[in-house]
Structures are given as structure tokens and as C-alpha cells.
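Complex shown without one protein chain; remaining protein chains in place.
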Amino acid sequence: MKYIPDGLRRLWHRMGSPRWFFETTGSWVPWLGGAAALLIAVGTVWGLAFAPPDYLQGDSFRIIYIHVPAAYLAQAGYILMAVCGVILLVWRMKLADMVMTAVAPIGAAFTFLALATGSIWGKPTWGTYWIWDARITSVLILLFLYLGIIGLRRAIERPEAAGRACAILAIVGVINIPIIKYSVDWWMTLHQPATFSITAAPAMPPIMWVPLLLNVLGFNLLFAVAVIQGTRTEVLVRERRTRWVNDLCLRETA
Amino acid sequence: MSFDSFGDFLAMGGHGFYVWWAYLLTVVVVGLILVWPVWRRRRFLREQRGRLRRSQALGGQTGRSSDAPET
Amino acid sequence: MMASAADERSLWVLFRGQLRRDLKLAFGQPSELANPLAFFVVVITLFPLGVSPEPGVLAGMAPGVLWIAALLATLLGLEALFRRDRDDGTLEQMVLRAQPLYLPVVARMLAHWTVTGLPLTLLAPLLGGMLNLAPEARLPLMLGLALGTPVLVLLGGVGAALTVGLRAGGVLLALLVLPLFVPVLILGVSAAELASSGLPPSGPLLWLAAGASFAITTVPFAIAAALRIGVEVG
Partner (left out) sequence: MSHAVLDIVGLRCERDDRELFADFDLRLAAAEAMQLRGPNGAGKTTLLRCIAGMHPEYEGSIRLLGAPVSGERLLFVGHRPGISGLLSAADNLRWHLDLAGWRGAGTVVSAALDRVGLCGYDEVPCQQLSAGQQRRVALARLALPTAEVPLWLLDEPFTALDDAGLELISGLMAERLAGDGAILFTTHQPAPELPGLGTRWIGAAA
């Protein structure tokens, strides 16, 4: 940290303060939430009603507008946890741990959503709800990794120790995710002549991919809102012994 | 508009069941992850208020003053 | 920082001392040594009984069965890996005193592998024969296990270190560790399968070798960090 200008370092320190986070982000939520709602509303209505049906899959392809954002956020969430883990272990920033705590269930929820929508989509496409397709299998393993993090955090009583333990696990996990993904991909191509993958539609026209883009952006903002909300709650719970939290509690009574 | 009527829209070319299931599930899960932290925060504030009242009744202090950023 | 010759010698003393102690402990408890092996053999015996004794069927599933049994046997040995050391306080002495902690951790994992992974590897061709595994697949199976079990033990060591102070450690350990075992399982099984269908198994074996060297150099740091947390509790 020696070569970082003083002002930047002060900003970093201030951003690391849970109180600063709580007091600053409260006003962001309505704006982010509103933008997310708008983007998702436009993207979903467009995707459901106005995009033309896929020439192979017909209208079932419209599940793509939620499946892809969910699958993307499932992975991004895990990477975010690992980044928070590095920040926690290297700079001992408590806020990173609180963000990590908040991300785990949200990421797991999106992973579940990606699996569930993929499986529902599989029924009309493959004729069965479950197939050991490379992508679905990797997402399932990702869900296990999330459950491991959540389980570890719940099992360790002291939150500080739990945070660092989860940080180590998230870092080990994030290094393994691409390895798992490639090995599973390779395994599946070894065992079945490439079945056509549901999301690898050849060159979508803009009328089909623009709503997908809108939904990906919208879900990103939605994810941000959920993480901020979760972190704000976590800040209060972890800092419940500080005066500012207690003052806040008493103020809200009045 | 890719559908001729609202009925067609609901039917989704015969795939309506799957499409609507997927979207319904998404609404439920997203709703849960948005509501859950808020619900948890409300519950925490309620409980913490109770704890504070109890400790004030005992003449305790309202917590440490330290809110320095962690480094 | 340059290590002088004297420093290097104390590092070697540190590594050797831990290895000697752990091997003594392991061989002082022959039952603990034998249990995972017996488990490995029993699980494999169940497959011909539970699925089919047909030689053709057995040959087809032999690589997968052997690898999954090896995986579970490794998992079985992991729970006790650091627990006793934690209970008698030797773990906290190790974490406190060893500089760097990396070396005794490597020694610890090496000793553990010697009494779990290595016997599994040596036993595998015999059990492969019992499952009618093609003869040309036996060497790739062994090589795969020789390269893969160190990775399993190391990744498992992270899980064992993270759960060392916990009451409900066992089930959680499986949840933490098994997903991380997936690539090793896939590569190991495919090496044996490729060989039994007459194809060269070198691809997956080389990947396993790469994974093993990467794991040996990096994973002990994660184990050391997790152990530091483990000794704090209590």
C-alpha cells in the first residue's frame, strides 16, 4: 500500500467502513431497483411477446431470457465471493466479509434458478427434465460449491473465523470452477457425439438478442440491489454492539 | 408482436406450460432474495430494540463508541 | 530473502521431523491404516453383487467403480487428519512454532498420502482384475491413481483443516470436498477407459500430472491458512 496516494488510501479505508456502506447505499436502492425493474420489464415483455419464435425450438426458447442471466450471475456471484475473500484475507476489510456473506445465498438462488429453468427448458427440447449435459452438470456442481460455503459459514460460530474460512474455500473453489467446467465439457464430448446445446443458437437476429441484453443488464442491477440489501442487514447484525447501530435502532422507534 | 391473440400468447405454441413455469419460478425466487434481507433486518431491529430497552432498564450503556474503519 | 545453508538445514529438519512424527503416528495405529483400505475393498465387492456379476458389464464400469471407491476411501481418512492433533494441542504448537508452516503441512500430507493414497494405488490393479478390467488399462489406472490421489488428499486436506474445530464436521467435509474432486475423477476414469478401448491414455494422465504439481505447490498454503483459523477456536 506504500505507493498508493494518500487520498486514495483514505477513500479505501472509508469504503471499508461498514457504517459508511450502510449510510451511503441506502439511497441507491430505489434507483438501482427502479432501473432494474424497467430493464427487466422491457426485456421480458419484448422477449416473451415480440421476439419471433426460434426456428428449431419454437416458443420454448423464450426461457433463454431468464436462463442466461441466471446462469451468468451464478458464476459471477461465486467470483465476487472469491474477490471479497481475497480482500478480506489480504486487507482484513470486514465489509468484504459482510458482502461475501450476503452474496452466498443470492448466488445459490441464481444457481438454483439456472438449473431449474434449464431443466424445464430441457423437457420440450430433449424430451426429459434432466440430462447430463455438460453445462447443466457444471452448474449443479457450482450449486454444491455454494452449499458448501453456506454450510461452512453456518457451522463456525465466530463470524470472524467463519469469514476467513469461507474466504479460503471460495478462493480454492474459484480456481477449481474453470477446471471443473472444462473437464466436464471434455468428458461429455468423449461420451456423446455433441448434442445441440440449448443456448448456442446460431447467430440470433437483433430482435432476439437485444431483449436478452436488456435482461442481462437488468438482472445485474437486480443482483446488485439484492447484495446491497443483504449486506446492509449483515452490517447491522455484525455491528450490533456499536453505538451508531444502537442509536439507529432507538431512532427508528420514535 | 409475434402472437395473433392473447390465447396464443398464453399457449406459447404448445410450450406454454414450460415457459410460464420457468417465469413463475423466477418471480418467486427473485422475490424471495429481495424480501428476505429486508425481513431479516426488520426482525433484527425489533429484537435489538428489545435488548436495548432491557439493558437500559438495567442502567447499562448503549454500546461501545468505536466505529473506526477496519484496516 | 536468501536462505543461507544453515537456514536450509533447519528447514529440512522441520520437514523431516514432521514427516517422521506423522509416519510414526500412522504406523503406530495399524487399524487406522487398514480401515480405509478395507473400506475400498468392501465397496468394490458390493458392485458385482449389487449391479451384475457379468464380466462384460463389470469391465465397462470398473474404472468408474474403482475411482469412486478410492474417492470415498480418501474421504473416510480425512476426518481424523487433523482432529487428534487439534485435541492434544500439537496442532497449535505446530501452527505457532513452525516457520514456515508450509513445510510441516506438506510433510503431514505426504505422510497421510503414504498411508492412504499409496496403498490404494498399489491395490487397484488387483481389484481391477477382479472387476475384469482390461489388462492394458491396469497400468493407466495405477498411474492415474498415483497422480490423482495426492490431489485428492491435498484438496481434502483443505476441507479437513477448515472443519477441524467443528462438531458437525463429517458431513460438511464431504459437501466441501467432493465437488472439488470432480476433475480428478473425470481425468482418472477417462485415462483407464481410453486405455481399455485401445487408445493412448497419455492426455488425461498428463493433465493429472499437471494438476498434481500445481496442487502440491499451492494447496498447502491454503491448508496452512485454514489451520491457523482452526487453532483459534477454543
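The first chain written gets the first letter, and so on, giving A, B and C; residue counts start at 1 in each chain.
The definition used in the following text is that a residue touches a chain if its C-beta (ideal position, glycine included) is under 8 Å from a C-beta of that chain, and two chains touch if they have at least 3 such contacts.
Owing to the predicted nature of the structure, the values given are computational and were not obtained by experimental measurement.
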Query raised in the report: For the full complex, which residue in C:81, C:94 or C:137 touches the chain that was left out?
Result: C:94
Requested in this report: Quick one: say which of C:17, C:48 or C:170 touches the chain that got left out.
Outcome: C:17
Query raised in the report: Considering the whole complex, which of C:36, C:63, C:77 or C:104 touches the chain not shown?
Result: C:104
Query raised in the report: Which residues does subunit C use to touch the chain missing from this display?
Result: 6, 9-11, 13-14, 16-18, 20-21, 24-25, 28-29, 84-85, 87-90, 92-99, 104, 231-232
Report summary line: subunit A residues touching the chain left out here are 158, 160, 241
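Note that in this section only the chains that are shown with their structure count from here on.
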Query raised in the report: At what distance in angstrom does the C-alpha mean of subunit C lie from that of subunit A?
Result: 32
Report summary line: dist(centroid_CA(subunit B), centroid_CA(subunit C)) in Å evaluates to 42
Requested in this report: Find every residue in subunit C that makes contact with two or more other chains and list them.
Outcome: none
Query - Multi-partner residues of subunit A (at least 2 other chains) - result: none
Query raised in the report: How about subunit C: which of its residues touch subunit A in the complex?
Result: 155, 158, 162-163, 165-166, 168-169, 172, 175-176, 178-180, 182-183, 186-187, 190, 211, 219, 222, 225-226, 229, 232-233
Requested in this report: State the interface residues of subunit A toward subunit C in the complex, per the touch definition above.
Outcome: 89, 141, 144-145, 147-148, 151-152, 155-158, 161, 164-165, 168-169, 171-173, 176, 179-180, 183-184, 186-187, 190
Requested in this report: Name, in rising order, each residue of subunit A that touches subunit B in their complex.
Outcome: 13-14, 16-20, 44, 48-53, 58-60, 62-63, 66-67, 70, 91-95, 102, 105-106, 109-110, 112-113, 116-117, 120-121, 123-124, 222, 225-226, 229-230, 232-233, 236-237, 239-247, 249-250, 252-253
